[in-house]
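Removed: one protein chain of the complex. Kept in place: all other protein chains.
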Amino acid sequence: MKGWLLAPLMVFLTAQVALGAGGRISEDTEACIECHRSVHPGIVAGWKESRMAKITPAEALKNIGLTRRISTEKVPYQVAGFVVGCAECHAMNPEGHRDTFEHEGYQVHAVVTPKDCATCHPVEVRQYGENLMSHAYGNLNENPVYRDLAETTAGSQTFEDMKTMYEKADAETKADSCNYCHGTEVKIEGVRARDTGFGEMKFPILSGWPNQGVGRINPDGSKGSCAACHTRHEFSIQMARKPHTCSECHRGPDVPAYKVYLVSKHGNIYSSLGKAWNYTAVPWTGGEDFTAPTCATCHVSLVVSEEGEVVAERTHQMNDRLSWRIFGLIYAHAHPRSPDTTIVKNKAGLPLPTELTGEPVVEYLIDANEQDKRRETMQKVCLACHSHGWVDGQFARFENTIKSTNEMTLTATKVLLSAWEKGAAKGLAQKDSIFNEAIERKWVEQWLFFANSTRYASAMAGADYGVFANGRWQMSKNIQEMVDWMQFKLKEKQK
Amino acid sequence: MKGWLLAPLMVFLTAQVALGAGGRISEDTEACIECHRSVHPGIVAGWKESRMAKITPAEALKNIGLTRRISTEKVPYQVAGFVVGCAECHAMNPEGHRDTFEHEGYQVHAVVTPKDCATCHPVEVRQYGENLMSHAYGNLNENPVYRDLAETTAGSQTFEDMKTMYEKADAETKADSCNYCHGTEVKIEGVRARDTGFGEMKFPILSGWPNQGVGRINPDGSKGSCAACHTRHEFSIQMARKPHTCSECHRGPDVPAYKVYLVSKHGNIYSSLGKAWNYTAVPWTGGEDFTAPTCATCHVSLVVSEEGEVVAERTHQMNDRLSWRIFGLIYAHAHPRSPDTTIVKNKAGLPLPTELTGEPVVEYLIDANEQDKRRETMQKVCLACHSHGWVDGQFARFENTIKSTNEMTLTATKVLLSAWEKGAAKGLAQKDSIFNEAIERKWVEQWLFFANSTRYASAMAGADYGVFANGRWQMSKNIQEMVDWMQFKLKEKQK
Partner (left out) sequence: MKGWLLAPLMVFLTAQVALGAGGRISEDTEACIECHRSVHPGIVAGWKESRMAKITPAEALKNIGLTRRISTEKVPYQVAGFVVGCAECHAMNPEGHRDTFEHEGYQVHAVVTPKDCATCHPVEVRQYGENLMSHAYGNLNENPVYRDLAETTAGSQTFEDMKTMYEKADAETKADSCNYCHGTEVKIEGVRARDTGFGEMKFPILSGWPNQGVGRINPDGSKGSCAACHTRHEFSIQMARKPHTCSECHRGPDVPAYKVYLVSKHGNIYSSLGKAWNYTAVPWTGGEDFTAPTCATCHVSLVVSEEGEVVAERTHQMNDRLSWRIFGLIYAHAHPRSPDTTIVKNKAGLPLPTELTGEPVVEYLIDANEQDKRRETMQKVCLACHSHGWVDGQFARFENTIKSTNEMTLTATKVLLSAWEKGAAKGLAQKDSIFNEAIERKWVEQWLFFANSTRYASAMAGADYGVFANGRWQMSKNIQEMVDWMQFKLKEKQK
């Protein structure tokens, strides 16, 4: 470390940063860089590459119309004239941050939150608050049914006397599994002193840390982590627009969006020709900047035609271009009205947007008009490159797949209900977990893996993910195996 | 839309296209672009990038010898002097196209077919007619055994009184699953009027649309879609030569060619170093343009050495470099003589190229001489970078794997035959589907997933796909589970 030996060198390097950045670095940020340049060189190097290190908010405001990248109309005087560096984000709003600590004369916090980002990007943060993702922590952990799914998935099992017992998952395990994507609750657990190259210093101990989950509960009370998609500390728009970012959470068998995209024609064009595209232009011009959509094109970005006509408005709500929620729940259904789905309750009293037999709980869901509106918003993107006949055919097929996958889930559910009724397994009536026996696991895979995968394949034309790659083949085979399991179990229980 | 407002602008833009293209755009195509530039900007932008937008057929004919990219000797006078644009493909041969409709004074069709492409590329279209892919629709849908596999895979199931019932898959579901790759039958179902930015217009309603399956049945009676691999509207040779194109259909567990390639040494070289290669040169020079093969190198492309010697002739038949058909059927076998496999019948009367117990139905299959010839054609490509000892070792190992995977399929088949015989399941003797019970599903996976995967891993050196990634581990485990299932079932049926 030997920070003091390097000090003269660092002043020079800092000056270089300032020059390279083409903007003014605040004195506070310069103070941060002076040490952290050698302590965490990767962070500083990443940040130097970022647009935030090169443009001041005041300069960013000079971009007009669709080219503007920040959504505030007025940046606070104190930060407007400096590039956005360490201090601008990590020392903002110290009172609001319960994780604030005194560090070399500054009040800093480790956990930068949407509330911090909202200083310059208030519209995106507001939209994101309407995004289901921002409630991903509570929607999983405060819904009794889903919490049980998480517990029986991540918890331990023991085996004694020919019987298995489930144990609750500890916090570390949850943070390492479901909450890695859904977000943890970050709390201050104490303070620890540590010897550094600059003497002993004190740092807060954070539980649920590190985490960049989309629904993270932050020490300032806000929800989410912009860094989930806008990766620290380069915050590259290129990266946010590439599908690999979405793949961090949307690739597994429960939500194979990325895999489906990659085998689709769109994904093929991206993989084959995408290296020549422009991923940094704002607005993003179809045909000129790219010739096939990435995830962001259809779901997030401000897209315009070569003639400058707006094809799609930028959104961080994301589901406002989607009429159906096709994954995560037992049946595909119209999107919920509120991003907080813990308020949903079906007729049977379960916190689910449909009955166990599929009927939607309409009062919590968007209506057909809203669905039509969202579908049209999405189709406007499709129509930039496809004829009406093409798009109509694609969506008719997708609607049919919504229907047929829901039917197959209903069949699997009927098998499960029979198993419960006949005593092959214990379910709702016995107040037992509905996720802890082998047939229940198969039932979960029916919708969480196979029906989801089939719907993604239909939505994005990912062929085999709707057939042999966790698709219709598995849906169909799984029902046979559920029935067999029930019959074997009934035989086994027979004297 | 407001097309009339943009009209002056568009004339200018069209002129730009003409200049950029460096070739003459026909008046008809200019008329198309005038409106579609704003209606479907992505299509026009993609086409502008294409070689077809830049070179006229007359110019293309000036390339001599191996550098020529079109295979006709003479292009019709009417199109020779214009770059190949909208009208050249979508207004060609209007009488032959049952999907032709009157549109703004032109007779156009949406579905461009191999017959259209044959105007300039007759050799490739003829070769493709010998390719199994061109018959992919019929080979699946008109073979009773395979149609049943498709129906039991994609069809619905219901559950009543402890029994499951299969229902046939509807056309939309088939188009969304098997026929997505195999091709749909595109038919004209009527006409619909639609308000457009240019007033009301009438368009044909097409069933089975959209589709780009390799065996699509077209409204002009032809088979296939060149756009399956030569993606509209850029028709990039670069894209056709990259493995991502093949992955659209050849990635799932039934045919994991792409996945195996990616983990192979060849795939590693492509992923690591391929960005610096030349994918557009014709002919394609090994060593100079690329240092490891892609799918196209071994199976399709005209490949030459740096000294200009032909290593492999261009082919669109593809299996003329392959001695064995290693996937899709119950046993690996010599390639069928005819691409139309609906004519095949084994001794037991089933439309299969082998008996259920593996013996080849030799009269429908290529003989050993033809196999040798095809193997040598392929090996010439290998030998450009590998010694004879290396290549001999590789092929000896592959032949051994053909044999051992067929043996494991035979073992699984014997288990299934026992299950039928002992009444654990219903099969051929009971005239029941051979794909609708759990043990039958396992039997299918034995060959369709595990034996296939193992053979691909052997053919392309994809290691784990022959072991733990749907390989020998699963082949071996699956047999155990088939036997157990049979025994549990027999016990269950016991009073």
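Labels for the chains are A and B, by order of writing; each one numbers its residues from 1.
As a convention for this text, a contact is a pair of C-beta atoms (placed from the backbone, for glycine too) under 8 Å apart; a residue touches a chain by one contact, two chains touch by 3 or more.
Everything numeric in this text was worked out from a predicted model, so none of it was measured.
Chemist: Among B:42, B:210, B:267 or B:351, choose the residue that contacts the chain missing from this document, as touch is defined above.
Modeler: Within the whole complex, the residue contacting the unshown chain is B:267.
Chemist: Given the contact definition stated above, which residue among B:63, B:387 or B:430 touches the chain not shown here?
Modeler: Checking each option in B:63, B:387 or B:430, the one touching the absent chain turns out to be B:387.
Chemist: I'm checking contacts with the chain that's been left out. Which of A:31, A:58, A:239 or A:302 qualifies?
Modeler: Looking across A:31, A:58, A:239 or A:302, the contact with the absent chain belongs to A:239.
Chemist: Which parts of chain B face the unshown chain closely enough to count as touching?
Modeler: These residues touch the chain not displayed: 262-265, 267-269, 271-273, 275, 286-288, 291, 305-307, 309, 383-390, 393-394, 396-398, 400-401, 404, 407-408, 411, 414-415, 418, 457-458, 461, 463-469, 471-473, 476-477, 479-481, 483-484, 486-488, 491.
Chemist: When the complex is taken as a whole, what residues of chain A touch the one chain not shown?
Modeler: Within chain A, the residues that touch the unshown chain are 6, 9, 37-46, 49, 110, 152-160, 162-164, 170, 172-173, 175-178, 180-181, 194, 203-206, 209-210, 212, 231, 234, 236, 238-239, 242, 244-245, 247-249, 251-254, 275, 436-438, 441, 448-449, 485, 488-489, 491-492.
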